[in-house]
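Remarks on the structure that follows.
Now for chain A:
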Amino acid sequence: MLLVLLIVVAPIAAGALIFALPRNDRTISRGAGTAVAIATFAMLIAARDAQWSVRWLSRPFEAAFHFGTTPVSFWIALLLALCTACAVATTRVARTRDFVALMLMLEGTMLGLFLARDLLVFALFWDLMLVPVFFGLVGWGEHPATAWRYFIYNFAGGLTLLLATAAFGVIYGSTDVIGRADAHLVGAWAPWIYAGFAFAFLVKAPIWPLHTWMPPTYGGLPSPMVSVVSAVQSKAGLYGFIAIGLALLPDYVREYADPLMVLGAISLIYGAVVALVQNDAKRVVAYSSLSHLGLIIIAVASGNRIALAGAVVYIVAHGLFSAALFMVLGYLEEREGTRSLLRLGGLGWKNPRLAGALCIAALAALGLPGLAGFVGELIILVGVYQAGYVWPVIVALVGIVIASAYMIRLYQDLMNGPEVADVPVRGDLTWLEGLAVAPLLAALVIVGIYPVPLLRL
Partner candidate 1 sequence: MMAVPLDHYVALAAVMFFIGVIGVIVRRNPLVMLMSIELMFNAANLLFIAFARAWVQNSGQIFAFLVITVAAAEAAIGLAIIVTTFRPQKYVDVDDVRTLHG
Partner candidate 2 sequence: MTHHLLGVGGTYPLLLALWLLPLAGAVVCWAFGPQLGRLAGWLVAGLVAASFVLAALSWGAATQNAAGMLGANQRLVAWMPGFDFGLLLDPLSLIWTFIITGVGFLIVFYSLGYMEGDGAFARFFAYMSFFVFAMLTLVLSDNFVGLLVGWGLVGLASYFLIGFWFERPSAVAAARKAFVINVVGDAGMMFAIFLIFAKVHSIGFGDAFAAAGTFAPALLFGVCATLTIGAAAKSAQVPLHTWLPDAMEGPTPVSALIHAATMVTAGVYLVARCAPLWNHSPQAQLLVGAVGGVTALIGAVLGTAQWDIKRILAYSTMSQIGYMIMAVGVGAYEGGISLFFTHAFFKAQLFLGAGLVIHALNNEQDVRRMGGLWKRMPFAFWVMLTAVLAITGVPPFSGFFSKDEVIYGDLQFGHPALFAISALTAGITSYYMFRLLFLAFLGEYRGEVEHGHAPGWTMNVPVAILVAPSVAIGGALMSGGESAPWARFFAPQFGAEMAAVAHRPPAISEGMTSVIVFALVIIGFIIAWWRYATTEAKRDAVPRLAGETAHMPVVLTNLFYVDAAIDLVFVRSAQFLGNFFGRMLDPHVLDGAVRDVAFWARWLGAVVRSFQTGLVRAYALILVFGATSFIVYYTFATYGMRH
Partner candidate 3 sequence: MIQFWILAVILIASAVWTISASKPVYSVVALLLNFAALAVLYLTLSAEFLAVIQIIVYSGAILVLFVFVIALLSSGVAPFAMGPNRLPRIWLPGATFVLAALGFLVYAVSKAVPVLTRPAGPVGTANVFGSVGDFGTALFTVQLLPFEVTALILMVAVIGVITLGGEQMRDPGARRHERTVEREIREAILREGEG
C-alpha cells in the first residue's frame, strides 16, 4: 500500500518544498508544517496494518525498502506525528521557514525509522535522523560544542549499528526481518552483533555512561525541536531493543540482561539525583529523561511481557510529558528570556494557564496516579518484579521518590514562591499555544485512565 511510503516521504518532501517559500516567511510554513504533521497522523491511523515493500539489495544479503508499522512502532509514530504537529504549530524561532522544514525532515526521517521493517532501512534512517538535529544545533543551538557532542556520540552509535547490521545481514542472509516472528539469530557472532546494536541503542536512549551528549543537546536545541527529539528520537534506542534486540536476538538480551539492568538502574538513580540539583529548567527535564529511560531499559532487560507492555505505555507517556514539558519551558523561556530556576519564580499568579500546563506535565513525569506516566511505571514494575528482579524494582521506587522531589522543585521554583522582581512577566499562554499543548496533556490523561489499546501488544 503506497500510503505507507507516503507517510515517510511526505514530510521529507514537504520539508524540501518549504524551502521554496519566501525566506522570511513564518505563517505559511508553520501552518503547512502543522498540516503535514496532522496529515501524517491521519495517514498513520488509516495505514495501521498496511505494508509496502520493494526489493533493494539481493546481495550480499536481501534487503528491501519495507515499510509498515509494528504494534509498538505504531504508537511511537503516532506520538511523533502528534508531537511534531504541536511543536511546529507554535514555532517562534529565527528563520522560521528553515526551522520548520528541518522539523518536517526530522519527522519524516524518524517515521522512516519507526516504520522500517528492514534492518538496513532502519540503519539508514537511524543515521539520517541525526542530520536535521545536527543542523538544528548548528543553526539554532547555544554552543557549537553541543553539535559535535551530539553528532559524535550518536554517529559512533550509528557506526556500530551499521557494522552490526552488515554482520546480521551477512550471517542471516536477509535484513528484511523487523516484525517477523521467526527471525532469530544465534551463533558465535550473534553476541557481537547484539553488542553492536546495544551500543547504538544505549547511546541513543541515552543510558549512563553514554549520556553526556544529552543534557547540553536538550538544553541547546530550540524547544520545538527538543520536544520532538526527547519525546521520540530517544525512543529509537528503546524501540530498537524491543524490535531488534528482543525480537531478533532474544537469547542474548536474556543472557546479558543483568548488565543492561545495572546500567538502566544506574541511569535511573544518576539522572534523578542530578536532576535534583540542576538549576537549568531544561536540564532538569533532560536528566529526568535519563532517569525515566533507565526504567524502560530495565523493563526491556527483564524481557517480561507485562513489563514490555508497560514499557510501550511508558514510551508513549514519556514522549507526551517530555514534549509537553519542553514546549512549556520553551514558551516560558521565550517570555522571560531565561530558564534558570534561580532567577525565575512566582510566575503562577499571573500565568495560571502556563502554570497549569507545566503542572500537569510535571505531575505526569513524576508518575502521579491517574496520568500516563504512572500507568507505565506501575505495569513495568509489576512485570519486572514478576520476572524475578527485586532490586531493580526497589531502585525504581527510590527513583520515583526522587522524581517527585525534582519535578515538584521544578514546578515550584518556577511557578510558586514570591514573584521575582527583575524578571518581567510577559503574559500567559496564548490560545494557540494552549491549543498546541492541550492535545499532549489530554493524551496524558486519556492514557492514564484508559491505556488498553497500548497494552495490546
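Criterion applied: all candidates are chains of the complex that A comes from, given by their letters.
Quick notes on this one:
As a working rule, a contact is a pair of C-beta atoms (placed from the backbone, for glycine too) under 8 Å apart; a residue touches a chain by one contact, two chains touch by 3 or more; residues count from 1.
Worth saying up front: this structure is predicted, and the values here are computed from it rather than measured.
Within this complex, the numbered candidate that touches chain A among 1, 2 or 3 is 2.
Within the complex formed with candidate 2, the chain A residues making contact are 145, 148-149, 152-153, 208-209, 211-213, 215, 270, 273-278, 287, 306, 309, 346, 348-349, 363, 366, 368-370, 374-375, 377-379, 381-382, 385-386, 393-394, 397-398, 400-402, 404-405, 408-409, 412, 415-419, 449-452, 455.
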